[in-house]
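Sharing a structure with you now.
A single protein chain has been omitted; all remaining protein chains appear in their positions.
For subunit A:
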Amino acid sequence: MQAPLLSVRDLTVEIRSDLGTLRAVDGVSFDIPLGKTVAVVGESGSGKSVTAQAVMRILPKVAKIAGGSILFDDPADRHPPLDIAALPAESERMRQLRGGRIAMIFQEPMTSLSPLHTVGDQVTEALKVHADVSDAEAKERAIEVFGRVGFPDPKRALVTYPFELSGGLRQRAMIAMALITRPALLIADEPTTALDVTTQAQILDLIRELQADTGMSVLLITHDLGVVANMADEVVVMYRGRMMETGARDDIFRRPQHPYLKALMRAVPRFAMKPGERLTPLREVKSAAVAARVPAGPPPNRNVLEVRGVSKSFRLRSGWFSGNTRMVHAVKDVSLAVPCGRTLGLVGESGCGKTTLSKIISRALDPDTGSVLFDGGSGPREVHRLRGEALTAYRRSVQFVFQDPFSSLNPRMTVYELLTEPLRIHKVGTPDERFERAKALLDMVGLDRRSLRRYPHSFSGGQRQRLGIARALALEPQVLLCDEPVSALDVSVQAQVLNLLKDLQAALGLSYLFVSHNLAVVDYVADTIAVMCRGYIVEQAPAAALFRDPRHPYTKALLAAVPDPDLDHPLDFAKLRSGRFSEPASWPEPFRLAGEDAGVMVAVSPDHYVRMMAPALEAAA
């Protein structure tokens, strides 16, 4: 058997902190064979990224390699394997390897590139550091690489700044930067986590293709088992710095041994779930109040929220030096209904207008045309006409759960202050009653009553999101607008929060508008799903029908692009390669929307609507 390219043995990385020394990586061993992909999977804090940084020797200052070896056997070099762990991090030899033979791409394509330098500058720089090339040669190589990673205009890319590129193209630029030196090993640290699903599929496809071309090995760091199932040859599962399980992909997915891995797999929402099947979080939360409460009866048969023909456009001032303005149509003629006690899922990729829509519903924004109706039990009323008392009452009934549990809680307020602030604002109850309410809210979301005096920073991400939910519930609302409530959370915690939301709905009769880009998550919580693209609702159907029988090309592309942690449902990369799914003008007939044509929603079966071009409807009639 051929010697592995990289061989990590008993790697231990220690991090100094005020609380003493912490072992971020504790005795990890694995091999990366030539031309293969090894995936390191784990939750945040599992030490997977630290492992990658140790291989690159770009550990933060507080961390140091405390033991073990990292043997790198470069096929292009006849010398015996080199122990990276033993080299000084800033030595000449290490610098030659770093970026030259071992290259790395990062999670955040937004921040990984310097905003002040052109993409061309940053990419050619990588080559110039490692090879003795002239500017012209470097540029030529860069153009070649840009073309290879799929830049539509490789020459222009040289003089483009990162902020002028979309997230997908930025990540392609990062890949170009990594590949221009033709490395033997590519370390990809969560390369697609920040990207939309269709873009993610394309980037994953690109990495696979490049790997087949160049024969490089890939060390893929990710938390997404779906990505692993589609990319990896071998898998290393990490938890709290230790290796839990390692093996070939098939063994890992078909015959998981370690309880942690099994639990992790059960915690991920999948498409193939049976109706009513519940996710099993790694750490179950006991929501006392929910368990005690008698399930609310069947919800009344009315729409608690109804959006009718809402449109909203923004005027963008373009550039500093020009007075030009540009109109952006964020939401176009959207009609939706949230039935009482149910969940409406709203799916779409970044920039599709889903957040604008939720802001319009919460009355943070006024629509240009159309109306939002709210029916709290006393007949529908138009939200944007509400004034005074009625408006205050509306605000109490509709509450927000935010995406980022870290920035949505004021770090200077205790849990008690956070939970009772809505009550104080709306002048509800006496201080004693508020105190009781705060305790009840903590019970509801399964947090310890004793947490009232603590500050948000002492809670984990999942606990914080539960605090956010508790705060949203303080005023006993009827509707929760959940804007990507789990996308900032680890998979294991996701399941916990999703289950909590479901339980609360059953117990309190809440209605949800659940906004997310993750189809599997929406599938798990929503009764009805609306798919949004470029400000349009392109398809709307009951969850089961949408996944069984997607009609719209965009919905199909979205579904096809979600990597499923199931080896029997691999991604169909070929199908996703064609590219522009989110371009209404390039959808096939009869879905094409060109120019001013907004199309119309057509019922293809009961409760299943698809947006088609207007002429198609006429032809059908």
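Here is the rule we use: contacts are C-beta pairs under 8 Å (C-beta built on N, C-alpha and C of every residue); 3 or more make two chains touch, one makes a residue touch a chain; residues count from 1.
FYI, contacts and distances are computed from a predicted model.
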According to its UniProt record, what is the protein name of the omitted chain, chosen from "Mannosyltransferase", "2-oxoglutarate ferredoxin oxidoreductase subunit beta", "ABC transporter permease" or "Sulfur carrier protein ThiS"? "ABC transporter permease"
Please identify which residue in A:98, A:270 or A:608 touches the non-displayed chain. A:98
Out of A:129, A:272 or A:544, which is the one that touches the chain we can't see? A:129
On subunit A, residues whose C-beta touches the chain left out of the figure: 56, 58, 90, 95-100, 103-104, 106, 108, 111-118, 125-126, 129-130, 161, 163-164, 174, 177, 316-323
